[in-house]
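So the structure is just underneath, and the comments pick up after that.
Up next, chain A:
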Amino acid sequence: MSRLQDIPIQVLDGQGGQSETGNVAPVLHEIRHALARLASTGESTSIDLSAIPFAPGDEAALFGLLGQGEVSAVVNALGETRIEETTYPGVWLVTHRSPQETVLSTQIEITRTPSLLSTPAEDLSDALDALDHYLSSPTAQESA
Partner candidate 1 sequence: MTADAFLSFARGTGFDWALTIFVFGMLLRLFEVLSLGRKPDLSEGRGSGVQGGLKTIVTRTLPRAAVFAREPVRIINGYVFHIGFLAVLFLYEPHIELFDAKMGLSWPGLPTGIINALGVLTIFSLLLALALRLTSPVLKFLSTGSDYLAWLVTLLPVLTGYLAYNHMLLPYTAMLAVHILSVELLMVVAPFTKLTHMFSFMLARWYQGYRAGHRGVES
Partner candidate 2 sequence: MKDDQTLGERLRESGISRRGFLKFCATTASMMALPPSMVPAIAAALETARRPSVIWLSFQECTGCTESLTRSHAPTVEGLIFDHISLDYHHTLQAASGEAAEEARRIAMEENHGNYLLIVDGSIPQKDGGVYSTIAGITNLAMLEEVAEGAAAIVAIGTCAAYGGLPHANPNPTGAASVSDIISGKPILNVSGCPPIPTVITGVLAHYLTFGTLPELDHLGRPKAFFGNSIHDRCYRRPFYERGQFAETFDDEGARKGWCLFKLGCKGPTTYNACATEKWNQHTSFPIQAGHGCIGCSEPDFWDRGGFYDALSVPTDDAGNILLGAAVAGAAAGAAVGLMNRKKQNTDTRAHEKVTVDDLNGD
Partner candidate 3 sequence: MSSASIEKGIRMIREQIDAPIASFFSSCVHCGMCADACHFYVQTGDPRYTPINKVEPMRRIWEQEYTLWGRIKATLGLSRKVNAQDFEAWEELVYDGCSLCGRCSLVCPVGNDISDMIRKIREGFAVAGHAPEGLVGATRRAVEIGSPMGVRLSALEAQIRHLKHDTGLDAPLDQAGADYLVLLSSMEIMNFPEYLEAIARIMQQAGKTWTISSRAFEATNSGVQIGVSDIAAELVQRVVDAAEELGVKTVISPECGHAYTAIRFEGPNLIGRPYNFRVQHILEVLEEFRQQGLLKTKGKETDRMTFHDPCQLVRKGGVIEAPRNLLGMVTDSFVEMRDHAEMNWCCGGGGGVSANERADELKSKAFNQKKSQLDELGVDTLVTACANCRITLEEGLERNDMDIPVIGLTEMLADHLVEEPGKGGET
Partner candidate 4 sequence: MRTIENDDDLRAALTQMDVTDQRHVAALFVEDVLEYTHDSRLRHALSVVIRADASEAELKAAHRTARAAALDAHARCGADSDWSDQSPYFVARAAEAATGKNAKGTSSTLAWLVAMQCRMATCCLASETDQESEENTCSAQRRIAAEFINSRKDNGHE
């Protein structure tokens, strides 16, 4: 089934990067304050871009400004989620996609480590059981 984005229409977006509506600046300011909070109190923030009224091209302009950092990670859970650090350490761009690669939600996390990357505590016991199970299994003893 063809997806909407595949329909070949050329959208006249705004004149290049900086959009005429000026909606990008406020988001950058919000990120800046979140960073300041993170630095001072360690409190992390997450901005849900779906709640921001962006004109066509605004989002691209924002991502262009945020740029690419050192870390980029992919989480394969219920579809792919890409987590990329922007040029500003502590500011992460999280894009959740569904198994059909449609964008579910785009968020900007301002934190030391994005919540999805750190291993959930409950998984540790499962991991332990799984490893114990593997170690006690015959195949493990042969190759040890």
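General remarks:
As a working rule, contacts are C-beta pairs under 8 Å (C-beta built on N, C-alpha and C of every residue); 3 or more make two chains touch, one makes a residue touch a chain; residues count from 1.
The candidates were selected such that all candidates are chains of the complex that A comes from, given by their letters.
Treat the numbers as computed from the prediction; the structure is a model and nothing was measured.
Picking from 1, 2, 3 or 4, the partner of chain A by touch in this complex is candidate 2. Considering their complex, residues 3-4, 12, 14, 20-23, 46-48, 50-56, 58, 75, 77-79, 81, 96, 98-100, 102-105, 107, 115-116, 120, 122-123 of chain A touch candidate 2.
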